[in-house]
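Data block below; observations after.
Of the protein chains in this complex, one is absent; all others appear in place.
For chain A:
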Amino acid sequence: MSVFMDLNVNYTADKSQLQSLIETAAHLGFSTVAINYVFEPTEIPAPTAISELMDPLPIVQGRSRPIRVLNRLTIVMSDASHFRPTAVEYRRFDLLAVQPTTEKLFHAACMIYDVDIICISVTEKLPFFFKRAPVNGAIERGLVFEVSYSAAIRDSTRRRYTIANAVCLMETCKGKVRPLPVPPLDLRGPYDITNLGLLFGLSDGEAKEAVSSTCRSVVLHAETRKTASGIIYTVKSCSDSPPADCKSRLHPVSQSSGWLMVNE
């Protein structure tokens, strides 16, 4: 059984809407969901604690475990100073994503920046083309490209841009793409998203991977980003303890892939 994840659920201040979204995601069969906070250049939003949001978490359809909710930050970058890799606030988020708007930033994001996901905006024709070099570099580092499909569902012109950008991306990177939704009411089941992947030019196996194993690799990559060379994994022993009290566990690491084996 594969694990389906939906890594972009837009954060709304309305709690009940967010709760209903998480419930719908659990009903559809997603085992992990990430709440996305989009970064304004002025201030970084603080993520709400998950337990405050909804308790208890709904059980995933077809499994016995409750859905896992992560926090994610997306930084829309039009300038290199927007992304500060050492900012403390970034640590509260589990996943980091970047949306570059110029070619230089795209190149920098692929090669240098320490993020997990690179978002490709679909609402307009991209001003730059994808070059093989940064794309391959990003894939080697474990980054993943992301295409949002909710705009495609709403509007016909946006649908064309979505499909055009996605197909263009597909040609250069041969897979390693994740489609993702932006709710409300835009959530679609995992098999439906797999089918959309077919429309974007992925093959059958790749499309299913895009929703399951690629997402899982992103989450693992995010966890390794938090660790020291992927070897020591610090865990808070209770929710309010300061960092000095953290236990540290040693986990074996397979050096070739740089992933962390985490026992949950």
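The working rule: contacts are C-beta pairs under 8 Å (C-beta built on N, C-alpha and C of every residue); 3 or more make two chains touch, one makes a residue touch a chain; residues count from 1.
By definition in this document, contacts and distances are computed from a predicted model.
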Choices "Nitrogen permease regulator 2", "Ribonuclease P/MRP protein subunit POP5", "Large ribosomal subunit protein uL15m" or "WD repeat containing, antisense to TP73" - which one is the UniProt name of the chain not shown: "Ribonuclease P/MRP protein subunit POP5"
Contact footprint on chain A, counting only the chain that is left out: 20, 24, 27-28, 59, 61-62, 149, 152-154, 156, 159, 185-189, 191-193, 195-196, 198-199
